[in-house]
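One protein chain is absent from this view; the other protein chains keep their places.
After this line comes chain A, so read on.
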Amino acid sequence: MSCEEGDGCFEPVSLFCVTKASVVVTAVGKHLVATFGETTTGTTTTAESHPHGKRVVAMAATGEGDVLVSVAADKSIAAWKLPALELLATSAVDRKASGVAISPDGSEVVVCDKVGDVFAFSLPGLVRRTDMGEADRGHRIVGHVSMVTDVAFKVRLSEYPKSYNIAEYCLGHTQFVACLATVPGAPLLISGGGDGNVAVWRVPTGEQVGPMLHAISGTKPTPLAVHNHDMASGEPFVPVGHCTHTDPESDSMVTCVAVAPDAALVAAIVSGHPTVYLFAMDSAAGLAPAGSVELGGATLPDGTVLAADVQPLSVTFDAAGRLWTSLYTDAPGTPLMACFERPEPNAPMAHVAADSPIAATLAAIAVAASIPRDFQAGQDPLSVGIPLNQLRKRKKVHSPTDRTKRVAARAPSTVLAAASTSTN
């Protein structure tokens, strides 16, 4: 399947966030579009020079929703005032960034690169902090702001700014940790891994809260034992602890997790699956499966039918508890984003009504963020629009049906999250 020019295939929204002030900021390639109600402002239309020369790879908004920081693949960083997307400051990092997080009080932003070095900048001026960290390493903060993942399957919790002081590790994933989300109002962290599992961790003790769950099946993975004679063998390293029920080589990588503002619901999306998996969260018992939102083949209120293989790229909850997701598929006419809510407290999630204000916001985004997709012949469609920190650059093109190879192309990278250890 591939799109021809002009038939309604657009660059997907690879990243987005919904601020506390209900501004939806979407990243489409290197451009940003901020939508408030039906009003949109976008770098797609502005005549001023755009700070980013390559696609945006990560962004974060302050808690109050007044400032957004975006980081692009060309190492540029920009701070913007919302909702007008006024450029406040620009800066740069030395190596391609893969993650960004803003301190809970909104005064600092930290950026991490793929190898796990972290740098701090003030907000809103984006002045690099040189009063901390290793002077001979560009003042990188040795550790990381509160939490960071590395490819060795764990989350490292460090104190900020004394990031040389590692508080604890969150151990348990048997593949790289792919995504993190902080829990509002609680010292907890949700992780999703390349092993297809999701887990809840206490900050800063690192202990797991409740069982690790396989995102798709909602069941506990089976622990595997290690025997001492294994240690003496010469075989390559394979971590064991918990394995997924399915083949660990399979494509069940959790690509994004999000937490609802009431901290009672968690959403997770898995690569290759046209579904948003939902979990109830309890701060003492951890996660329990709570159904899912089926996107593949779903009929939206305005009559659009989503393709069977539609891929959610990112999920988040807004302040009212609505679930937003950005979509990717080859089928022309697919909306860039969708939004779901519960019509009544215990009803299943349903797409917002066609006459709701949110539908108007979605329509405004669709107009402002529609950049026709630029296809090269033979390009793997799924390599377009996937957040850069989940892609390893490859010249090879994989066939769309070869799911295992596609997952292998998503190299793990460093992910960042900032959390306050006090409950508020």
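FYI, contacts are C-beta pairs under 8 Å (C-beta built on N, C-alpha and C of every residue); 3 or more make two chains touch, one makes a residue touch a chain; residues count from 1.
Convention: contacts and distances are computed from a predicted model.
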Chain left out of the displayed complex - its UniProt protein name, from "FAD-dependent oxidoreductase domain-containing protein 2", "Exocyst subunit Exo70 family protein", "tRNA (guanine(46)-N(7))-methyltransferase" or "Mediator of RNA polymerase II transcription subunit 18": "tRNA (guanine(46)-N(7))-methyltransferase"
Message: Touching the hidden chain in the complete assembly: which of A:G172, A:G192 or A:P274 does that?
response: A:G172
Message: Just checking the interface: what residues of chain A touch the absent partner chain?
response: 115-116, 134, 137, 142-143, 150-154, 158-159, 162-166, 169, 171-174, 223-228, 230-242, 414
